[in-house]
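With one protein chain held back, the other chains of the complex are shown just where they sit.
Labels for the chains are A, B and C, by order of writing; each one numbers its residues from 1.
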Amino acid sequence: MKALTRMKIMLTILILGLAVLPVLLSDTPWPVQARDYLFETAKSDTGADNTVSAIYLGYRAMDTLGETLVLLVSITGTMSILINLGRNKVDEESIGFSLEPEKLPRHSLRTNLIEVVASKLGPIVLLFGLYVMLYGHISPGGGFQGGVIVASGIVFLALGTELKTKLTNTIVLSRIESLSFLFLVLASISGVFFESGFFGNPVKSLQNISPNFIILLNIIIGMKVGTSIAVMCIAMMGGSHDH
Amino acid sequence: MIIERILIFLLFIIGFAAIVAMPNIIKKIFGLNLMNAAVVLLFILEGSRIGDQAPILGDGVKHIVDPIPQALMLTAIVIGVCISALALALAVRLYKATGSLDINVITKRLESEH
Amino acid sequence: MSIETLSLAPIYLPLLGAALILVCKSFFPTKIRRLAEYMGTILGLGLPPVIVLFLYPTLQQQGSIDLVIGSYAPSIGINFSFDGLSILMILLAACVTIPAWIYSRKVGPAHSNFTALVLIQNAAISAISMTSDLFNLFVCLEVMGVVAYVLIASSQKGNAVHASFSYLMFSSSAMVFFLLGVFGLYRLTGSLSYDGITQGLAGLGPSEQKTALFSLVLLVVPILLRVAVMPLSLWLIDAHSKAPHAVSALLSGVLLKIPLFALIRVLHLTPLASGMGLPISWAGTITALLAVLSALAQSDAKKLLAYHSISQIGYVVSAWGLALHTGLETQAGALLLAASLFHAFSHALFKALLFLSIGTTTDCSGNRDVYMLRGANHRLRQEGEVLPLTMLCYFIAALSITALPPFNGFFSKTLLTYSLKGGWQYAILSVAGAGTVASFMKLSRIFLPSKQPFEPIVKESLPRFPFTLHLGLSILAALCVLTGIFAPNLIFFIGTLLGGAYALDYGNQFFFSASNLLKTLYTLFGGIALFALAVSKPGSKVLYRLKAMKSSFSDLFLGFAAAIAALLLMLLQH
Partner (left out) sequence: MIMHILILGLILALGAFTLASRDLLHSVIALSAISMLSALLFTILRAPDVAITEAAVGAGVSTVIFVWAIRHTQRRDEEES
């Protein structure tokens, strides 16, 4: 029985390896038409210098919306499991980094060092995240990456401060999250009313192309991603989740 | 060139082998991550062969690499991480329900419970 | 508002609804939240089918509405094309989702998150039905999948979580292969839109054609995985039988069919791919038979239904594959495709109804074992059901699935087997039809009066039969009956949607011809004979053996590898 299972597994891996190999090893030269086209028109179509941003939030913004949806759904699922874990949790003590106020002084992992460093580092990380978010159209980075950095900044703040601030309150964070999701959908629909269609640039005019729409999307996605990942991380560290 | 592809292929295959053969469910998720990483590496590596400058337009930029695979991979990376986050949450739930990380043990215990 | 943006409404309206629900959920108290839920559902579930039907005249004039998201150049942007198939898929999704959602209001997973997830899923389904872009298809499939994983696990019971986990691992590792397929085709053609890929593939040398073939197989098999054709269907049983009932209805009603009809566009990419139609059709036929035999062996009621989902999807796939093989432009191909679509449609309705009614019954009786449970209707009455509506709905659905007139299953199965007439598939599907009759006789025994006295069951405080439950069931039952009565008109409608050149006009006299009725009678008798065989001693021994066959986690992947290997071998022979 054991040998049979092993045989099956070997066979599976062998077949799939053989099936994948020709695709991986094909030596066709990489196509250049799309690159050349983008090189000519990306700036005039979307206004962004960063062609990756131009694709990510311009030409293929629909994919980005789908990706945000995947994030939203998977975090919803993770959070619902997390909350239920919290309900019938037996060994609360074994979980470190607890953010419950009464546990703060006792825990060995929450040292003074972490508190001081994290609370000082938090604002700087936040600032950096905002930078990455806002300058996504001309430099590497963008809403998603900036959002993740913002989230880590928020988590640093949550680790650093003993008092609950507005920024580390999960209720406030999830409110911002849902609002920014609404804004994202609204922004993607807004083109419908300005003759440029779903996900079209609503402020497009032929004379001056500005990357306004991409900046707007970057900000919204950054808010969405930052807050939702922050909520999840704070909940994972045993913080408050009052759903 | 061929060596790079073979290395990526090996990464892909060990990831897949982990999903199929490793009994530990968390290691299966590791395998999924490795497979994803292999595909992302492949796209970026092959897409960078047609140029030698980052795809950010400006003065003096002429031969940019293909930006499309990069944009696609941004999406793929994020989707991969989201899926593995969900899978981990499910794995934790399974561990709480059965007290094991071994997929065979989990299946057996859930069956007997039914 | 132009016609193009209107045709995208089925994508953004559900998203808007979901966003509204989520915002109200985090800001407002329960009352407004509930109001928002209804508003969002009307916006996202109710409005799209209306809009889609409104677009129907336009579609008849120009065939399909082609557009690029964000009005960029078609060579670089995401291409969408809205055609008759999109209309059908959106209607199918709406027909099952709305009753299932109504059903779930009081009994199922009733949470604003659930509503939001269902809406997001419907947006993804609409996008899948329209997209003409490979990577966009990947993203939409992932959205649909991730919603399904969360929904399956939403009860948080160990079994459900296990089913969700194996489905997740299987399907998302298959999606990595899909991504590799996208890589292969992009490298060969430099394009992601279907038109661009078709053009690019046309001018390739023979060795590159072979690479394209491998990439295509890597694309097709992960999509077929979602459809659950036989070697790829092992994940389905747990996922469908362990999920909450409303979710099961959604899963087997909608999520199995949408990827199949999205696959039509993928297979139209290149003439190479048309060779895949035939093997897929064979797989479908064998699936129909094998799954129905396994269904006959099951003791768990919902598991039996899950096997029936596989079996019925086998019917759909076998006609679908043959349609692709014959070519959709020919009259025979159009007939096959229309038949498979119509059967998919009616299967969605009666399978959803079956899952919901059986789910209600087994929940009330606290027992899912077909052999043990008797007198189910008595139990239902004991729980406070005044009218035997649940049982009635179950019998409507069961008569539909066993293809008895005048319900929709009769019309769809008759058309489907008629379109396959002459091949060996016809014979196998007829046997499978008899198997369906037999297994539903087995399942219907739960409503037989019981000899044993009932032990009182612990009463829960919430009302067991709220109005919404019955409303959801009755809508589905009414749809089953209505699609049966108006079947000829519906087939005509489907025919015009699929191209219009061959509007299929099959009147009632076609369906109620002597040979068809005789065949139904034969099937019925065959089913009774098979049932008698199954309850006899040697029969039950064989079935027990069949039931005892267990599949482990790695077997899922063996099926995946087998499917890829089979398709590759078939195609490389050419």
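The working rule: a contact is a pair of C-beta atoms (placed from the backbone, for glycine too) under 8 Å apart; a residue touches a chain by one contact, two chains touch by 3 or more.
As the structure is a computational prediction, the values presented were derived from the model and not from experiment.
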Within the entire complex, the undisplayed chain is in contact with A, B
Contact residue for the chain not shown (choose from A:I13, A:A61, A:M79 or A:I149): A:I149
List the residues of chain A that touch the chain left out of this view. 50, 52-53, 56, 85, 94-96, 132, 140-142, 144-145, 148-149, 151-152, 229, 232-233, 236-237
Under the stated touch rule, tell me which residues of chain B contact the chain that is not displayed. 3-4, 7-8, 10-11, 14-15, 18, 22-24, 26-27, 29-31, 33-34, 37, 40-41, 44-45, 47-48, 51-56, 64-65, 70-71, 73-74, 77-78, 81, 84-85, 88-89, 91-92, 95-96, 101-102, 105
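Going forward, only the chains that are shown with their structure count from here on.
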What is the distance, in whole Å, between the centres of chain A and chain B, each centre taken as the mean of its C-alpha atoms? 17
Which integer distance in Å separates the CA centroid of chain B from that of chain C? 29
Chain centre separation in whole Å, for chain C relative to chain A (CA means): 32
Multi-chain contact residues (two or more partners), chain A: 9, 12, 16, 20, 24, 30-32, 34, 38, 60, 63, 66-67, 70, 73-74, 77, 81, 84
Give me the residue numbers in chain B that touch at least two other chains, ranges are fine. 16, 20-21, 42, 46, 68, 72, 75, 79, 82-83, 86, 90, 93
Which residues of chain A touch chain C once you look at their complex with the stated criterion? 5, 8-9, 11-12, 15-16, 19-20, 22-24, 26, 28, 30-34, 37-38, 41, 45, 58-63, 65-67, 69-70, 72-74, 76-77, 80-81, 84, 171, 174-175, 177-179, 181-182, 184-186, 188-189, 191-193, 195-201
In the complex with chain A, residue positions of chain B that touch it: 2, 5, 8-9, 12-13, 16-17, 20-21, 42, 46-47, 49-51, 54-58, 64-68, 70-72, 74-75, 78-79, 82-83, 85-86, 88-90, 92-93, 96
Residues of chain C defined as touching chain B within the complex: 135, 139, 142, 146, 149-150, 153, 156-159, 161-162, 164-165, 168-169, 172-173, 176, 179-180, 182-183, 186-187, 192, 552-554, 557
